[in-house]
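Working notes, structure below.
One protein chain is absent from this view; the other protein chains keep their places.
By letter and in written order, the chains are A and B; residue numbering begins at 1 in each of them.
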Amino acid sequence: MNKFILEGVNLWYGDFQALKGIDMEIPANKITAFIGPSGCGKSTLIKSLNRMNDLIEGCKVSGNILLDGESINGDTDVNALRKRVGMVFQKPNPFPMSVFDNIAYGPRTHGVKSKLALGEIVERSLRDAAIWDEVKDRLKKSALGLSGGQQQRLCIARALSVQPDVLLMDEPTSALDPISTAKIEELVITLKKHYTIVIVTHNMQQATRISNRTGFFLLGELVEFGKTNKLFSLPKDKRTEDYITGRFG
Amino acid sequence: MKRRKPRDLVLFLLTWVCVGVTALVLLTVVGYILFNGVPYIRPSLFAWEYTAQNKSLMPALVGTLMIVGLALALAVPLGVFSAIYLVEYARRGSRFVKVVRLTTETLAGIPSIVYGLFGFIFFGVFLGWGLSLMSGSFTVSIMILPLIMRTTEESLKSVPDTYREGSFGLGAGRLRTVARIVLPAAIPGILAGIILATGRIVGETAAIIFTLGNVARMPNHLFDTGRTLSAHMYALANEGTHAGEAHATAAVLLLVVIILNAVSSKIARIIKAN
Partner (left out) sequence: MGRRTLVAWKKVCNREFVAKVIFIVSASAAVLAVGLICVFLLVQGLPAMWDIGIVSFLTGTDWRPTWTPPLFGILPMILGSLYVTVGAVFFGVPVGIFAAVFMARFCPPYLYKVLKPAVNLLAGIPSVVYGYFGMVVLVPFVRGHIGGNGNSILTASILLGMMILPTIITISESAIRAVPEEIYEGAVALGASHERAVFFTVLPAAKSGVFAAVILGIGRAVGETMAVRMVAGNQAVLRMPHEILSGTRTLTANVVIELGYAADEHRQALIATGVVLFVFIMGINIAFSMLKKKDGL
């Protein structure tokens, strides 16, 4: 089953065309990785899946993006969309408040008020993000005191707190050390049971380690998209081959 | 010390001399006022009643607090909301934003006597508020509006965009993002701006005497006249009969300003440290 279907998606920042005619199908409960050199459009594309690009002035999108068969373009309620399609960013960005309030922020935004319910959501989200044991004794302390890797798992927990269907991850480990990276990769693999995951990564090994599908982007085009092991072992396109064998990028 | 060519030496010494002059100016003004004024600060200076014999500064102090309170109550929400619009809502380079910026700069450049004149004509005469707390606080609030706006804008801009992204990414709307995430993070900077603005109000005279008036008594209601510390200082200096009280009042005024300055820069330092 496909979670997202993209049909001829073009995207412009002012006069610059950042995405050119992207067609792809992103399967549910799988990990899909976007790879490609910097400026290839992979981050731009992931941000159009929950319309974070709306925040950038002069950004125009054409074509169709369907989530569970329904278009997310035009007058879709973006706040409801972003509740369904959560996001984890390149640099861990916990809010300057306590661990508890960080996780409770999302549910509170969507109307959960009862202390009891919030407590349950916070614990469940932190457990799902495999960080509960590390922070359960310091829920009331500032989230900014955590290590970088812990902060990023906290941000994953925060994204999970509103029970999304999809988790978008924009190079989530690029600011982290190898041990924290391994923990997050492990976590991502366990999460795919319940969530559809789209991950942008700079790191091809990471894509091979965790993803089921991989899309290779170059200069705003989707060059090749398919099962990860196939794409890496038998690339169809010469450009893909050049990239994965390290000839450029 | 390394050897300098004669011209370099002259320039080098000139910079030291000029900075020395600047420091000397500050030390002389502050030193003179405090040295001569502090010995005259006596309990009688803070007597509740102002009389011809005892030029108590208490009514002026109370008047100052009232004007500061009212003016901040008007200008802070207005200034903070404007800044929120400019930073968080408006599209960059929109015509409205340009107009707002231009007018804010204009407000910042208008001398206080012109504010006094305007407040007198508009609030005092046209709206019929006369010389009153209302006229005074409205006039002064316009005067400090640009300061509040600018400091708030700066502190909103210094809140990292990643916070906003995080909040939007969870499906929060713009208002919630601003109210719950951005504004709390910007509060220290806004506070520093409010304290600076308080300093300006306390130091203001020309705009006060034609709007609040300069009568040495406690204002009883919003449309009552009174005076502030600076206006009191001005009156004492003009009367020229109570040198001791004048010295002491100048010292009190200066101390208030020094304290406000210190608090504001302390907050600024805390922000920098974080």
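Quick note on the criterion: a contact is a pair of C-beta atoms (placed from the backbone, for glycine too) under 8 Å apart; a residue touches a chain by one contact, two chains touch by 3 or more.
For clarity, every value in this text was computed on a predicted model and none was experimentally measured.
> Of B:Ser137, B:Ser167 or B:Ser230, which one is in contact with the hidden chain?
Of these options, the touching residue for the absent chain is B:Ser230.
> Among B:Gly173, B:Pro188 or B:Gly244, exactly one should touch the missing chain; which is it?
Touches the omitted chain: B:Gly173.
> Would you indicate which residue among B:Val38, B:Met58, B:Ile110 or B:Ile271 is in contact with the undisplayed chain?
Per the contact definition at the top, the residue touching the missing chain is B:Ile110.
> Could you tell which one of B:Ser44, B:Ser158, B:Thr241 or B:Asn261 touches the chain left off the display?
Residue touching the chain left out of view: B:Asn261.
> Would you indicate which residue among B:Val38, B:Met58, B:Leu191 or B:Ala206 is in contact with the undisplayed chain?
Reading the full complex, the residue touching the unseen chain is B:Ala206.
> If you put the missing chain back, which residues of chain B would it touch?
The missing chain touches chain B at positions 4-5, 7-8, 11-12, 14-19, 21-23, 25-26, 28-30, 32-33, 77-79, 81-82, 84-86, 89-90, 96, 99-100, 103-107, 109-114, 116-118, 120-122, 126, 142, 145-146, 149, 173-175, 196, 199, 202-206, 209-210, 230, 233-234, 237, 246, 250, 253-254, 257-258, 260-262, 265.
Here, only the chains that are shown with their structure count from here on.
> Per the centroid of Cα atoms for each chain, what is the distance between chain A and chain B, given in Å?
Comparing mean C-alpha positions, chain B is 47 Å from chain A.
> Enumerate the contact residues on chain B facing chain A in the complex.
By the definition above, chain B touches chain A via 91-92, 160, 162-173, 176, 180-181, 184-185.
> Spell out the residues on chain A that touch chain B in their complex, using ranges where they run on.
It comes out as residues 50, 52, 55, 57, 78-83, 86-87, 89, 91, 93-97, 105-106, 109-110, 155, 158-159, 161-162.
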